[in-house]
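What you see is the complex with one protein chain gone and the rest in place.
Let's turn to subunit A:
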Amino acid sequence: MAAETGTPTTLTLKSNDDELFSVAESAAILSVTIRNMVEDGCAGGVIPLDNVDGKTLASVITYMNGISAIPADEEKKKSYRDKFLSDKDFETLADMVLAANYLNMSCLMDAVSAKIAQVMEKKSVGWVRRKFGIENDYTPEEEAAVKEEHKWTFEGVETDDDN
């Protein structure tokens, strides 16, 4: 264990675009991926995070520091998460969910997933395809058949596609 062997309490993380970040070990181990590396003794030098870019990693580290500074008070943590995500656009949320999945951070994963779901709820099929980068590979006949099969899910739907 790191604490017992006197390993430094600050870790250096490297994004896939070669940016370096220093972060307190106590905050970084919110990520199970990083915690496992620390426990296996692989965290001595620089920890490369190949699936996360610098901009997203900076944001994740802000979150790690913010949330680990809050004592065990679920309500305060929740309001911090809400505030942290409130100004993030959809593209950033997409990057965050990928990063949270890769870093295995369940609290961030849940918060970002819920936020993405909340945005999706009110948007049209076209908007979701555009923002998710989904290519519609149905033939027009297949698409009509799927729509007919789940007709009830398209009734009473008002969408708002402003952004």
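To be clear about the criterion, a residue touches a chain if its C-beta (ideal position, glycine included) is under 8 Å from a C-beta of that chain, and two chains touch if they have at least 3 such contacts; residues count from 1.
We take it that contacts and distances are computed from a predicted model.
The protein name that UniProt records for the chain not on display, among "F-box domain-containing protein", "Ribosomal RNA-processing protein 42", "F-BOX PROTEIN INTERACTION DOMAIN PROTEIN-RELATED" or "Exosome complex component RRP41 isoform X1", is "F-box domain-containing protein". Within the set A:33, A:59 or A:101, the residue that contacts the chain not displayed is A:101. Interface residues of subunit A facing the missing partner chain: 91, 94-95, 97-98, 101, 109, 113-114, 116-118, 120-121, 125, 128-129, 132-138, 142-143, 146-147, 149-157.
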